[in-house]
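Starting off with a structure, shown below.
One protein chain is absent from this view; the other protein chains keep their places.
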Amino acid sequence: MAVFQLPEWMALAPALIMAVTALALFVFDSISPRSTNRSLLAGTAAAGSLASLAVAVWFSTAGVGTPTIDGGLGEIEPIHGLVVDQLALYFMIVVAIVTALVAVASYDYLVDHAYQAEYYSLVMLAATGMSMMAAANSLVTIFIALELASLPSYALVAILKDNRGSVEAGLKYFLIGALSSAIFVYGISLVYGATGHLYLADIAAVIEAGGADGYGSLLGLGILMLIGGFAYKTASAPFHFWAPDAYEGAPAPISAFLSSASKAAGFVIAFRVFTEAFPVAATQELIGLDWTIAFVILAIVTMTIGNFAAATQNNVKRMLAYSSIGHAGYALIGLAALSADGGELVMGAAMMHLLVYGFMNTGAFLFVALAEHWDVGRTFEDYNGLSAQAPVACAALVVFMFSLAGVPPFAGFWSKYFLFTGAISIGSTAMLAVAAALVVNSALSLYYYSRLVKAVLIEDPLADRGALDQPTGLYAAIIVAAVMTVALLAGFGPIAEAATDAAAAALA
Amino acid sequence: MAGTGIFSYAPAIALFPLVAFVVALVFGKYMPKKGAIAGIFATAGSLVLSLAMLAAVAGGEVYHETIYEWTSGAVASEVGADGIEFTFGILIDPLSALMLVIVSLVAVLVHVFSLGYMNAEGETGLPRYYAELGLFTFSMLAFVFADNLLMAFMFFELVGLCSYLLIGFWFRTKSAPSAAKKAFLVTRFGDYFFLIGVVAIAATFGTVAFAGDDSFVTAAETAIDDGTQLFGFDAQTWVTITGLLVLGGVIGKSAQFPLHTWLPDAMEGPTTVSALIHAATMVAAGVYLVARMFGYYALSPTALAIIAFVGGFTALFAATMGVVKDDIKQVLAYSTISQYGYMMLGLGVGGYVAGVFHLMNHAFFKALLFLGAGAVIILMHHEQDMWKMGGLKDKAPVTYYTFLAGALALAGIIPFSGFWSKDEILYDALIVGLEEPVILAAYAMGLVAVFFTGFYTFRMVFLTFHGEPRSEAAEDPHPVGWAVKVPLITLGVLALVAGIANLAPVYKLTGIELTFLESWLDGEYGAVEGLTYSAYGELLAYEAGTIGTEQQTVLIAAGVSLLLAFSGAGVAWKLYNVPEPSRHVTKLGGAYTVLRSNYYQDEFQVWLAEGVTQPIARAADRFDRTVIDGTVNGVSSISLFGSNRVKRLQTGIVTNYAALLVAGFIGLLLVLGLYGGWF
Amino acid sequence: MMIEALIAVALVGALVTFVAPNRIAGKLAFAISLVPVVLSLWLFTAFDGSGNALLEGSLAFESQYEWIQLGEYSISWFVGLDGISLPLVVLTTILTSAAIMSSWTPIDDRESQFYGLVLFIEANLIGVFAALDFFLWFIFWEAVLIPMYLLIGIWGGPRRKYAAIKFFVYTNVASLVMFGAFIALVFGLGDSVTSFALPEIATAMLNGGPDGFLGLEGTTLTSVVFIAMFLGFAVKVPVVPFHTWLPDAHVEAPTPASVLLAGVLLKMGTYALLRFNFTMFPGQVETYAVPIAAIAVISVIYGAMLALAQTDLKRIVAYSSVSSMGYVILGLIAYTQFGVGGATFQMVSHGFISGLMFMAVGVIYNATHTRLVTDMSGMADRMPIAVGILIAGAFGYMGLPLMSGFYGEFTIFFGAFQADFAYAPLFTSLAMFGIVIVAGYLLFALQRTVFGPYELETDYEVGRAPLHDIVPMFVLLGIIILLGVAPDLIFEMITDAVDPILSGGEQ
Partner (left out) sequence: MTVALEYYVLLSIALFCIGLFGVLTRRNALMFLMSVELMLNAANINLIAFAFYHGNLTGQVFALFTMALAAAEVAVGLGIILVLYRNFRDVDVTVPTTMRW
């Protein structure tokens, strides 16, 4: 493979490409801020993210990060604090996919929107931050990458300056974000205090060497605060409160972007930190308890809150927002299982879920974007009988809904049932509780997802609704997402393999 | 189809009518006489073949052949056999040959009669009618020559279906469908026990064959001899239980108490159907089945005693009800029930020959009476109330005299056929009864029934044919054609002479060999080993006593029954053979209402259906909708309620979010802290 | 590759039909659906398998490809047929074609979607019966829900939305429970299994079973899993008291959906019970025989009593399906050749008969636009042929000899009567009383609706049913009689596949 010849820093290419694209767009913006050359801007963004995707895929297939004995290249650490391994590449791929979809979709969504270039550059910047999060393996880099992802996101959510909803969403997102990052940093400081290190590997070394003895409660509090930071990023309880409002108020593509990519990024740092920095056994020695308990609780609470709150929503976008909280709960199972052996299976399942989620959830939000583009309204009733007028898009929506519900023949089935399988495979009481919660919640989710299907397919169309156009970009993005959601059912093998391998490598 | 000589055509006996069924169903519309022709030819063919079989059996041959294996499989039967075949086979021995002839003969005559009764009256839906007749004949014949219990059961059910369809032939009325439903349901109730019996026997002995060494009869015999335990009972008891279960079907089909209620209602069907199905053949199926597996019952005195008692009781019970009916067909219906009671009595006391003998005679004279009634109904322009008739004697002589012949036979007046068979039954009952009190009771009831029989029979005859016409319909009757007369005459002759088949009393008194039927059934010409009168005789556990010498006993028995029959007829003559008969209701007093309403048997069964079953069903339904389904819906509404509560957390005020966030965080901290013992 | 072809034809056909114009969709779908019929009949003639698919039997048309590696466990595309599944596949294909033709009259809206969904169901149903890998099987098993949900929801009656969602969620939850239980079992089996291939798991179960998991002893775990899976399938079958989704779904569903629902979807439940509970857990079957037999009897009698109380023809047939499924359970728990074989036969037989019944009711409904017994009378006067078939079907339902229903019931009774568990004869006799009640409500319904003077509450002009409504019913009737006269057509292959189950795996 040609990867050998490349200089090490090139390993970060997926993230760098994003950054470069962002800068390019900045430059363009500063030259002609009022430009509305949509195809150029969207094209650049899409091209950038696709390139990043391509490179990431190439690297991971080329074997970057796989242990060398398997003929892989082993992980590459170009800079102290940034590592490129299977885990990183996997999530870079997820981020890139979502970014590409969002960029393409925005092409139509941003018709007659004032500042187009800044929008795309912010998106790319956030994407860069998320890719960085995937690679960060020191609390410093993690924090920086996290902020790099967050700050543009705040702006993006509020970017519709004259739309009260958008602004309100931005405000809430920002305020809670600021609070959370404060807590997060404080957590970092405590961990640093307890161990004297910010580099994950060193932290682990100190903990295992017993160098932090006596600072148990300090470390415990720190870990808990870190968890808070992740919970915020992944929209998990109790830091989820921003999510429904932010997703509802934000421009739909941004909701898609945040609920899919940003969530995935949040999970990758969580995986990274808790697999590398806090070896379960040693940490338990120190802080007196197995921190996965926290995730067990969070998982159950999060999926329950998300699904229950989603069940009776009238606003489609808000329903999706809550459902994305619920899915965060599902993915948390991956973290909750880390203690036991066989944990890599569950963590892998969680990673698979995040990838599939990147397609189905993005697609779902993009359909909302389409609906907003059509201006048909936001509630379920407004969606009634859309299939009569837009069969293809609605077919895609049906795919997304059932896939989110985890009903075959869609990819969502695999990841959800693998999570379920994994939870059971651990076999501990806690995990059984989680599995039980999963059953109850998925029953409920079935109810509200099929509500949307019912609206578009079963209900009679609203009489007073004009003709609906077929915006190229949105349609393209939605259809690609749908096709992938279906195709991944058959082609799930490689993904499952990649995910489990990455998880195994991370846990090793 | 393996077989020897004429026997290789045996299956055709049943298949001809089946073909007729298909033809009539498909092409009936386009055929002259709407498919009657097909039916007549088919049944005639069956008759010819049956007679051939009869001749062959007379020639000493019998036929027992498996035609087609239905299915087979493993069975964990109690007596060792580890495999079982369920097959369709043909068993032609004296009994079945005789029955085949009876059935096909009556079938032909009824088909012919139908030309006059249905076609001439311009009924609609005739193809359906003839198709169903054909299907019935097929099923009945197949039932008759069935060589195993399961096959018998299957065609037993099929004749039930045909009976249902034919009773409901006039489906546009309200009464006919209801009667059809009742007929099927009541018999079905009996068949429920029958089916259990079949299953039980098959599961016990691993075979359902009637004849041969591998028959369940033989198996049961050995089991009893070895004193095997079957399903936790000793063999004797188990045989009794299974036998009684099968008897359930018999009681249903042969309209014995308490499952007799359907038969009178079944008169809603065309009279031809009543003649064929509800008098001569299908109702006989039950009794025939008992005769067919008589060896099995012979193993169980208890079962036999019960059969006898039920028979005797039914004979009397039904006869009393027949006394007060106005509808000519109703009278005949109850007399049918009563007569089958006699047959059961006969078989129950081990009078195998007597039972079969009466079965044969009854088939003829009751078919005759029904067809006669049919003729009367034609004459009366479809009026069935006897009180509107009268004085038909001179206007329709053929009908009158044939009907009279049938009546005499029914009443058991010497020398008509009915006398001989009934007398033989009573005689057998008497001699056994002298030893067994239960049987004696049965005998007594049978004897009393003779009086009533004579009474209602001649009440019917006098009201219908004698006295003055009591309606203008009776003034100028509608003429009847040859299609009606031919069958009447044929059967009339048979009713008169059929008795010759077995003049047992004559033999006993004079020693003249006039007991063809007995020797016939005893296999002197030819029989399947083990299915003969004498073979059954050996199995029977009955003691027989006599009053004085055997001759005296015979004379006493015959005398008493004749006396009663005559007195019954006499009373009828006295009361009703007058120009203007009156109902004489008061003479009966309170009993009258009881009899009119059939001892409230129907009310009771209707109450069972509507007063008990339906409320239960409705209650179950309510329970299902409220409790069970309510739970299901309750779960969902609870979750949705919870959902409504949960989403209220999201107040929309960002400060609350921060507060809740911190609260949640602290909550987590406390939980983990306590768990990890930080403080 | 034959099975793949079978499924592929249905799937591709579904897609083609989706995009076809509504006008021709019905005819097109029917034409397509004939291909699977022919194929499956060819499979039927070419069937060369023997023994049980899960118990080292030699499979017909087997094919297996590695699919996904999940930890140490591999998931594969693994299909094959044995004497149990093949008849059900044939049932599926034939019933689908019949259902499609029978929907030409009633379905007059969004046809292409309708027929597309029907073909899609067919594909998944075939998959359910052919799949031999747990995950593959489960995919097909669940994928059936979506099209059925839509069929009921879009083309159903007034309360269709309620019925559809109830069916959807209820059965899906049941599946989740069952799934969890089975997965726990697989992990409990530990190293003895390395894939989700059912034969492998079955073998492992018969060679000692799991050695403890979830902090449970091996045997306890097995029992728990057995019960959980039984409950999971009980909803699908459905067994009292998990049956309440069925009448709603049936009453609201359009005729063809009812046909498939009663004809095949219910069989999925009993088929799964046979494949999983009664093949892999012989010990538990023995332990829980009496309670299960009791449940079966209750289903039979209770279901029949409910049917007795209904006035909606479809509801009557729906509840009677509950009753009939009770027989199947009884036959399975009998655990004798005739019992289990008869149960399997009854699955097929009841599939055809209930399908026929729903079609006949549907034809009457098309003409009268009512299904209430109280609304009509004397229909035989107006539509003699359809009514004739209805009557024939009703008697088939009552188990009239020489129709398949009788064979199924008789063999079940016969098998159950000699079962080993306590009071088997008693249970059997109780269950058999169902044949009286079924006659009761069906004859009552017939008397009220098709006989008597012609009356109709709704103001529709009732004429004779069109030919394409009659033809499929005649075909089904023919099959029913054929199977009743010559049951060994399928019973031999069924018993051949059943015997290994009873002998605990030995061929």
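Note that the chains are named A, B and C in the order they appear, and that numbering of residues resets to 1 at the start of each chain.
To be clear about the criterion, a residue touches a chain if its C-beta (ideal position, glycine included) is under 8 Å from a C-beta of that chain, and two chains touch if they have at least 3 such contacts.
Being a predicted model, the structure only gives us computed values, none of them experimental.
In the full complex, the chain left out of view touches A, B.
Note on the undisplayed chain: of the listed residues A:P14, A:G170 or A:G326, the one touching it is A:G170.
When the full complex is taken into account, the listed residue touching the unshown chain is A:F143, out of A:Y107, A:F143, A:Y383 or A:F418. The missing chain, though absent from the display, is touched by one residue of A:Y154, A:Y330 or A:Y475; that residue is A:Y154.
Across A:E248, A:E276, A:D382 or A:E459, the single residue that touches the chain missing here is A:E248. By the touch criterion stated above, the residues of subunit A touching the omitted chain are 139-140, 143-144, 147, 151, 154-155, 158, 161-162, 164-165, 167-172, 174-175, 178-179, 181-183, 185-186, 188-190, 192-193, 196-198, 244-245, 248-249, 318.
Subunit B meets the missing chain through residues 647-648, 650-655, 658-659, 662.
Operating definition for what follows: only the chains that are shown with their structure count from here on.
Closest chain to the protein centre (all Cα atoms averaged), using per-chain Cα means: C. Taking each chain's centre as the average of its CA atoms, subunit B and subunit C sit 37 Å apart.
If each chain is reduced to the centroid of its CA atoms, subunit A and subunit B end up 78 Å from each other.
Multi-chain contact residues of subunit A (touching two or more other chains): 447.
In subunit C, the positions touching at least two other chains are 169. Per the touch definition, subunit A reaches subunit B in the complex via residues 171-172, 175-176, 179-180, 183, 216-217, 220-221, 224, 228, 237-239, 241-242, 244-245, 287-289, 293-294, 297-298, 304-305, 308-313, 322, 444, 447. By the touch criterion given at the top, residues 66-71, 135, 138-140, 142-143, 145-146, 149-150, 153-154, 160-161, 164-165, 168-169, 172-173, 176-177, 179-180, 183-184, 187, 213-215 of subunit C touch subunit A in their complex. Interface of subunit B with subunit C (complex): residues 69-77, 150, 153-155, 157-158, 161, 164, 168, 171-174, 176-178, 180-181, 184-185, 188-189, 192, 195-196, 199-200, 202-203, 231, 609, 613-614, 616-618, 620-621, 624, 628-629, 632, 636.
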